[in-house]
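For this depiction, one protein chain was excluded, whereas all remaining protein chains were kept in their positions.
Right after this comes chain A.
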Amino acid sequence: MPLYHDDDQAMLADSASQFMREEGAINKQLRHWRDRDCKDGFGHGLWEQFGEMGFTGMLVDEDDGGLGMGHVEAAIVLEEIGRNLTPSPFLASSVLAATALKHGSEDLRSRWLPGLIEGKSVFTVAIDEGPKHNPQRIGCKAEKSGNGFKLNGKKAFVLHGASADMMVVAARTSGSDDDTDGVTLFAVPKDTSGIEHDARRLVDSSMATHTSFDDVELDGDAVIGEVDGGREILNAMLDAGRVGAAAEGVGVARGAMDMTVDYLKQRKQFGKTIGEFQALQHRAAHLYAEVEIARAVTIKAAQLLDGGSEKAELMASVAKAKVAKAAGLAVREGVQMHGGIGMTDEYDIGLYMKRDRALQEFLGDQYYHAERVAQLSGY
């Protein structure tokens, strides 16, 4: 498969680009909701528009009413989301939770997917239990109780947890915290009693919760896949989410780079446009190289995922780490090359820096994934 977009994908990119530029623009969404101290961190109206565009169910199988597209297509949408810093539950709902639900029963799928496809339902995932990404450790416990389970424990960094209609929770049904086996995924509905969300606003104005489960009773049919067989689904979900986060990061990097290159062409000092200074030209050119490379490896990882390749896991980590480096560079260079104005809230470049920081942390930062690359490469 060539590593560029085919005609259909290019068309999708055009329409996603136009849609995010118009409907998902910074002033219309991010600043709008931020300045109103919105408790969701995104707009439900826009989410419904995502549904009308066919984005929400793009990864859902056609048999379940979705578009049956792949991660390359999801990455296209995410890149445009990143470029415009469009706040939405897309990554958590349409990529992470939707990937888990592929492994769910007919009942689960028909219960949850229609709402997602319409852009009416919002989902999230509850995996990490501490401040650093560590999906190996699952300490939340789900004990058998009657026909169902009783869930106890705590999760951290649950994206827009308080706004989610359903949350995919990774819990332990046997073994001890660091065991690979003995993990089960549950589709936990919003209003189940015993769940408590402690919502926090993050640096990028998105919301996340510390969520605790206190004797939460779950039906047996809330299980996604098999009891004790959740690790594999969790891994699939994580790979999809990491490639998705990488794609969004590529968009953040490109958005920041474009703004900065524009500024270099406008700002004058010493009687010259600052873009005439070779010290800045080389750095802008270097940044361009890094961002292009990061974009290539992200498309590669998405293709490998879609093809079910055994190298997908490695390349998902490579992509997540490489994008973190490139996007980090883009936002740092962006603020620096703007000078004093880059430090002001009025200019958007700082918003890119904030979003990048939150994305870097989500599902593992560059250090986590570099370590994983070493391990998966056998050293």
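One rule holds for everything that comes next: a residue touches a chain if its C-beta (ideal position, glycine included) is under 8 Å from a C-beta of that chain, and two chains touch if they have at least 3 such contacts; residues count from 1.
We adopt the following convention: contacts and distances are computed from a predicted model.
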item: Name of the absent chain as recorded in UniProt (options "Ferredoxin", "DNA ligase (ATP)", "Urea transport system permease protein" or "Acyl-CoA dehydrogenase family protein"); value: "Acyl-CoA dehydrogenase family protein"
item: Selected residue (touches chain absent from view) among A:Ala208, A:Ile233, A:Val291 or A:Ala319; value: A:Ala208
item: Residue of A:His5, A:Lys141, A:Lys154 or A:Arg200 touching the missing chain in the full complex; value: A:Arg200
item: Chain A residues touching the omitted chain (full complex); value: 128, 130-133, 156-157, 200-205, 208, 268-271, 277, 279-280, 328, 332, 335-336, 339-340, 342-346, 350-351, 353-354, 357-358, 360-362, 365-368, 370-371, 374
